[in-house]
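Missing here: one protein chain of the complex. Every other protein chain is in place.
Our next item is subunit A:
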Amino acid sequence: MATEGLRVENQSATLDSLQREAENLKKKLEEEKDKLKDIDINVVAQRLDPLAPISLKPRKVLKGHLAKVLCMDWSNDKRHVVSSSQDGKLLVWDAFSTNKEHAFSMQTTWVMACCYAPSSTLIACGGLDNKCTIYPLTMEEDQAKKKVVGTHASYLSCCEFTHSDHQIVTGSGDSTLALWDVESGTLMHSFHGHTGDVTSLHLSPTECGSVLASGSCDNTLMIWDMRTGQCAQMFDSHESDVNAVRFYPSGDAVASASDDATCRLFDLRADREVCAYKKQSVIFGCNSIDFSLSGRILFAGYNDYVVNLWDTLKSTRLCMLYGHDNRVSCVRVSPDGTALCTSSWDYTLRIWA
């Protein structure tokens, strides 16, 4: 008994010392980063020309879901959209004509993740069933052809195909991410390091298939090397859950959105936060973000039913999009940058241009 007690005490002592060591290293790391902070970006950005006023209007409203829309994704053909909802339905839309082209019913409710394959012939989805399921988009609605690619220990929160239809990356509430071979369902890599639920992931647009970013409920954002499965960089300046991550189009920076009502931009080469997008009157958590094609505009969907447009470089707000009557769950710019699609808990999707 006595030795047992001693061991527990020892353990907590080592834990404390380890904790201290980690804290010290963190401080040192910050100092190291600060050495290279040679300019105040807000001051430099002041000098940039402001953008011309932007006015986006809702061009299409996609109605058909009978529950909260939780996730959506664009097809590479620039006009089709897949969306998933809380009642377990998956719809494929021709957003241009607003027609529904396919519908799938999942066994589970809360389908929190869905995405299009690069070839636009498959869609993947998952949610509280912990599985990533793939449906082919064929003319005959043959649900028997669906295929389960991977299973997590907790709910599936996000998924994205790599450059091809043959690999898919998934993120889950079990605080890991995984890379799967679609054909065989083999786990090719898993990514451990987060201490809270993984909420979002995005593959680098320039180093597709080798660099991956993820956000988590542990308030951090991590950059992963997909070849080794190792975490390459970590950013922890958010004060609450990180709900979304998105690469800057050049692949050199990553933006994040959080429940602390801010969005932030982290530069990968400077290895630090370079911009924060916040305002006194913005008090609700942000759920989803995306960049315009050039990266100058950051679209952000919030829990206060609004989409805010931020000037990425000047960190000022450009305008607000009103229209949804409930939380905005997902925002995505179309592949050619011509339109913005937003999905909401008010059961609708909207296309803005």
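Just so it is clear, a contact is a pair of C-beta atoms (placed from the backbone, for glycine too) under 8 Å apart; a residue touches a chain by one contact, two chains touch by 3 or more; residues count from 1.
Simple rule for what comes next: contacts and distances are computed from a predicted model.
J.: Leaving aside the chains you can see, what is the UniProt protein name of the one that's missing? Options: "Mediator of RNA polymerase II transcription subunit 20", "Small ribosomal subunit protein mS29", "DgyrCDS339" or "Trafficking protein particle complex subunit".
T.: Of "Mediator of RNA polymerase II transcription subunit 20", "Small ribosomal subunit protein mS29", "DgyrCDS339" or "Trafficking protein particle complex subunit", the absent chain's UniProt record names it "DgyrCDS339".
J.: Determine which one of A:182, A:213, A:307 or A:349 touches the chain that has been left out.
T.: With A:182, A:213, A:307 or A:349 as choices, the missing chain is touched by A:182.
J.: With respect to the chain omitted from the figure, which of A:74, A:93 or A:155 is a touching residue?
T.: Considering all chains, including the one not shown, the answer is A:155.
J.: Could you tell me which of A:62, A:159, A:178 or A:217 touches the chain that is not displayed?
T.: A:217
J.: For subunit A, which positions touch the chain that isn't shown here?
T.: The list for subunit A reads 11, 14-15, 18-19, 21-22, 25-26, 28-29, 32-33, 36-39, 41, 44-45, 48, 51-52, 54, 56, 59-60, 78-79, 86, 96, 110, 112, 128, 154-155, 157, 162-164, 166-167, 173, 175, 181-184, 186, 188, 193, 195-197, 199, 206, 209, 217-218, 227, 231, 233-234, 239-241, 248-250, 252-253, 259-261, 267, 269-272, 274, 279-281, 283-285, 292-297, 303-306, 312-313, 320, 322, 325-326, 336-339, 345, 351, 353.
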